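Taking it in order: structure first as structure tokens, then the write-up.
Only a part of the assembly is drawn; its chains keep their places, and the rest are absent.
All chains are identified by letter, namely A, B and C, in their written order; residue positions are counted from 1 within each chain.
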């Protein structure tokens, strides 16, 4: 039950994602982007970072990497695929998730903790959470403003594809809890089938108490549980 | 033959362009009467191609590859032979 | 003869007496290329002509030191076979010309210094100095420099875990940008800039273009109007390529493919190769035709002076050449043999099959040094000696605290550090804003390192020697209050023109201050950087010694942060409650005066106070500690209320000027909070250390209340927080 963590040139959260996967007892292997097969991997993580320097647009050039054909194949087969931050951007650029991630409305990279609401826990990535649970997770991105055409957005909401939404952690902080101007406060979505997740916050930075919050642990524990069911 | 191609990639009209707004704010602050400022990208490149038509076809294909149809539109702006 | 040479001397700006020395060392007249090699290698930036004799005085030895100054970075051991390499580097002048790229390439440059030691960079810090915060120029520089640092550090994936920002009118024309990088290595994998005989010398990374031609020489010249014309082609950083080069280089080291590593920094090929040859006691022959080039038609001179970024020099182990080439090919990077070592100690440059330059390596490497006469600037002396005893007491002491908290030098730095990824790598245990120093844990051990860079330009301007001592005292104190033992430091010396008596005085005093503090605090200097000539016709920056300290936490679980987190805990102050108004932020903000002597500093007391707080933290008696720095006791208490929005009530029984009590500054003071259960034990230890202390009050409520003999001052924490949080946000939204 190995999980492939894809390394694009410029990925920089690859080791962190592998660390978090191992933290919950999953096996993780780093896979260079030129790989042309992912046999033997039960799930894939596209990690954060600046693939191809985020040149042109965040995630735009990584979709041409050879490994993406295999990622697509696994996604279509129903294996869990998680794109974190830059990985989310790559998934939308590659068309594996709808919509796009544009420059934050404040126009700069923002690294801080945000509040997040779990919208559903019937996905392979969120079973460990309660629906409506409030999480504290770090974000670190410059292009995280979720955008989709109105019809697409409506479809997403109808099919309950929004998994995580930015939310106020305390009533007092209610004014500016959305850190980047995402439509409908969207922080993370799944595809229609529910096996491909993209999210801007970094759950892999939140699995150990020493680092401030363990609210990201649920994502990896859920994945582990989901993979065990399959196996 | 060598051609010089210019591809413009811009945000679709309806999409919020915070960078354009920021630039507009600066320009208006300086007293310029600029409105609806939009910021996009321009790519310039040299292309080896047997004919202008073929160069144009290639440039258009690349523009299509590089732009994200969810929020962007592209134009293959100019195409001229290189000395 | 004279006529043919004069134009060259004029062109290169080499003084006639140095030219004579060059001729003497060469045994002949140099050609134009050779003369330029001397120009860059004998520039202040590369040769430390004015500072080397002074820097020799700095204590460099210590039980943890594995590598002192002289290599690309200093290295200290942290136990369990691990070591950390670190160094600070300035990029002041490039940042003044092009803030975004200047700052970005500063970060890229220091990262490669750390890589060159065989270390994986794990943390970045930066120390920034700007002029008047209200002016458009300062705001332009601030936005550009912060975004340049963010651009490079975020993209290459090294967390920026700390730093500092300070505004002072004397930096108006000349901002300072110093970047520090810390890397982790196994002690036995330490690399040096060395090559053995008969080895090919490889060039890896980006191609060479006409970037920053003349940069190193430029960095050592004053910024004057007619520099416009001489302005070098701007260096542009490519963190994407930088990341590939980083991974390629570290993998080559891990696979033991290389015996020597050297980054190409200022003065590019010239300094990296000639210095490597010199340190190895050998020569190097460089074939320019083999250098990967970005542009057609580059001349030998351009190639030798180019400061293109993201390049490294690697010397493969015998038989590993092909493996090294294959490794870099995987990353899509050039990696080619551009030369080889020679038995005779010369730097030989070949182009088109012809030798175009040949210079003894020692002649290039050992530039003449100067010891000058310094003289204090009488204006500074007058300011320091100004009598402040007649200073009026402010009518409304209540107003002062929010105003001080909103001052550019004390307000929240969140608008800056939120732009930096401070967590990538998942090791940052204490993030910016949560403690006086950053804590970065070492995965796979129970250990962590603590990092902080500090300098107080106001103290240093008014009293350069004492100011430098304060810088080391405060930086080490910041590391101690999170629970870590300071191991060593790196220093970024930023001063004015050493050829003027005032400039030399300030440089020399600064170094002597560091020497003394270093010795008394038992913390050696293992690396550093010197940036001189930070002055122009109408200004001279305050001597600014940016001190970057690395400390060790043996047990990560025993650490402290700065926010009050438990209502009911007792608040204890180590040290006296009153401070001094001379050179204080209070005096500047409330009276518009920069005058008086900085507070005196007892280094023995300082060392004891630091040892004491470390012990209290190590015992597990306190998890909350903060030093009292600019803005004094009231500001320090407010800062401790902010992280968790928890208030405090404090009683200050001392008589005397209320403003000095509340806002006066003094070193060696540390606030901590402790539960009732551990209070007796904690103060008992302080008595054991012979330290003065006071139990000031208790944590709790939503207000900060200060009770003075005849006065009760109270503010809601949220109101203070607002005053503190907004000012920088207006510039960096």
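Observations
Just so we're on the same page, contacts are C-beta pairs under 8 Å (C-beta built on N, C-alpha and C of every residue); 3 or more make two chains touch, one makes a residue touch a chain.
Just so it is clear, the model here is predicted, and its values are computed rather than measured.
Per chain type, the number of copies found in the complete complex of this structure file is summed up as A x1, B x2, C x1.
Here is the rule we go by: only the chains that are shown with their structure count from here on.
Our note on geometry: chain B versus chain C, Cα centroid distance of 41 Å, whole angstroms. Centroids built from CA atoms put chain B at 30 Å from chain A. Distance between chain centres (mean CA atoms), chain A to chain C: 36 Å. For chain B, no residue reaches two or more other chains under the stated contact definition. Taken residue by residue, chain A touches two or more other chains at 106, whereas all remaining positions touch fewer.
Taken in their complex, chain A has these residues touching chain C: 9-13, 15-16, 19-20, 32, 48-50, 52-55, 106, 108-112, 138, 140, 142, 202, 204-205, 208, 210-212.
Chain C meets chain A in the complex at residues 147, 150, 154-157, 238-241, 243-244, 330-332, 414, 417-426, 428-429, 431, 441, 443, 556, 732-733.
Against chain A, in their complex, chain B makes its touches with residues 15-16, 18-19, 22, 41, 66, 68, 70-71.
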